[in-house]
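Presenting chain A:
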Amino acid sequence: MAIQDILALVALVFGLFFSLVGIVGLVRFPDVYCRIHASGKVATLGLVGLLATSALLQPETALKALALALFVVITSPVASHAIASAAYRQGVPINGDRDELAGQRTNLTN
Partner candidate 1 sequence: MTPLVNTAVQLGLIVMIILLMPATYRVVIGPHPSDRLQAIDTITTLLIGIIVLLGLLQGSALVIDVGIALAAFGFIGTLAVARYLSEGKVF
Partner candidate 2 sequence: MNVLILGTIFIPLGAAAVSLLFARYLKVQHWLGFLAGVGAWLCSLGVLAANLESGPQVYRLGGWPTPFGIVLVADLLASIFAVMSTTVVAAGLLYALGCKDKVVSYPTFMPLFLCMGAGLNGALFTGDIFTLFVFIELMVIASVVLVAISDNRLGLEAAIKYLLISSMGTLFLLIGIGALYATFGTLTMADIARLLASGERPLLAQAAAVMLMCAFLLKSAVFPFHFWQPDFHTTAPTPVHSVLSSVVVKVGIYGLIRLITLMFIAEARLIENLLLILGVISIFFGSLGALRTYDAKRMLAYSTFGQIGFILVGIGWGAPLALAGALVYAVNHSFIKSALLMITGTISSRTLGKTARLSEIGGVGQKLVYTSGLYFVGGIALAGVPPLNGFISKVTLVQAGIAVEGWLVLGLAVGAGIITLLYMMRTWQLIFQQEPDEHTKTKPAGDSLLAPTLLIALCLGLGLYAAPLIDLANRVVAQIGEPQLYIQAVLGG
Partner candidate 3 sequence: MNVLFAIATGIMFALGVFQLLRRDLIKTAMGFYILFTAINFLLLAVGAFDGQIAAYVDANNQTAAQPSDPLVQALILTAIVISFGSYALLTAFIVVSSRRFRTVSTDGIDRLQR
């Protein structure tokens, strides 16, 4: 077994693990904000792992895998932020008592 096969397997397990974790968080976490933490970022890392697997096993895909990984890393936080922001504007309550945005919100929109 070549070295990159071993690395690829590691990357595969890595990717699958974080994908799994992200989904677990998506199911378990108490409110939408927490779930975004889980799935939005963790699943991203899972994807990066799978992309690494691909790059290792099929070198011709490496550059595109890199491009995809970069793209996901750049956009994923933005999507998370946008969803969280939308949830807050829709009035989805946060789980927890500390909310420094409460009250400020009215000044921000409308």
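Keep in mind that, in the parts below, a contact is a pair of C-beta atoms (placed from the backbone, for glycine too) under 8 Å apart; a residue touches a chain by one contact, two chains touch by 3 or more; residues count from 1.
On how the list was made: all candidates are chains of the complex that A comes from, given by their letters.
This structure is a prediction, so every number in the text was calculated from the model and none was measured.
Trainee: Touching chain A in this complex is which of the candidates 1, 2 or 3?
Mentor: 1
Trainee: Where on chain A does candidate 1 make contact in their complex?
Mentor: Residue positions touching the partner: 1, 5, 8-9, 12, 15-16, 19-20, 22-24, 26-27, 32, 35-36, 39-40, 43-44, 46-47, 50-51, 53-54, 57-58, 60-61, 64-65, 67-68, 71-72, 75-76, 78-79, 82-87, 89-90, 92, 109.
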